[in-house]
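I have a structure here, written as structure tokens, and I will follow up with some questions on it.
Note that one protein chain of the assembly has been removed; the remaining protein chains are unaltered in position.
Here is chain A:
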């Protein structure tokens, strides 16, 4: 088995996919860092102070103003109310929700890349892991060795999991290293609140806990990794089912993007919560924003993803070991 994984790694490295991904992440992190930096500057100019309390106060005023407008939808109104309550809670407890520094940037970067960017990067690797062997024709050599087919596929899957972990490590490292140049490398110990409960009545703060940012980040990374593995497994299945890499990528891309769109408009279509793509924003539960459909919780989303993951894995292995290769 080890040797098979070595083989897959050798091919992955030779294709230079990981390098390309690292490059993409690097470029994006630079862009985001600059954007963030600009935002902070504008805020400072506008309010004439860099004190976070004043800024937060101003944000609360802004949100309240927006809430009083009659033209916004009910859902949006609810979202705003929740974030208003959160902001108030932070202010009341004298905690800066966005302590400046690389760790905070990392957190924001992770939260925003969990449902599209990281899955996209994972997809780049997962979607051609099997189908490329078909398009190259090397599958005929691969499957005529005295090695059982399920072992061949398992070695590919393990390689995928390793690659996913590596991508997330790269994303973490680059976002810290690059943003730190601008925001400084400190701030691991900054306090952050988690455990907000969004209920029918609004925000429930009874279970709110104070965490150090590094602990919070560790949880975030765990969730991002979990999502990446699930998305990777789904693209992996498509790679087994569809011989063309481009077609497999297209299907997965459509699913991911539809998830991002659905998130904004399905609050009344309740059964949509069983789609995997509306359950990808796991980090939002940590932060405590309103879920796209009422009643969705972290446990529920993880369970849905787990079921999709298991199904994809079963389909991949059954199809791969059974099908005739032409």
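To be clear about the criterion, a contact is a pair of C-beta atoms (placed from the backbone, for glycine too) under 8 Å apart; a residue touches a chain by one contact, two chains touch by 3 or more; residues count from 1.
Following the convention adopted for this analysis, contacts and distances are computed from a predicted model.
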Hidden chain of the complex, named as in its UniProt record, picked from "Putative tricarboxylic transport membrane protein", "Cytochrome ubiquinol oxidase subunit I", "Acyl-CoA dehydrogenase family protein" or "ABC transporter ATP-binding protein": "ABC transporter ATP-binding protein"
Residue among A:145, A:186 or A:209 that touches the chain left out of view: A:145
For chain A, residues in touch with the removed chain: 3-4, 6-7, 10-11, 14-15, 136-138, 140-148, 324-326
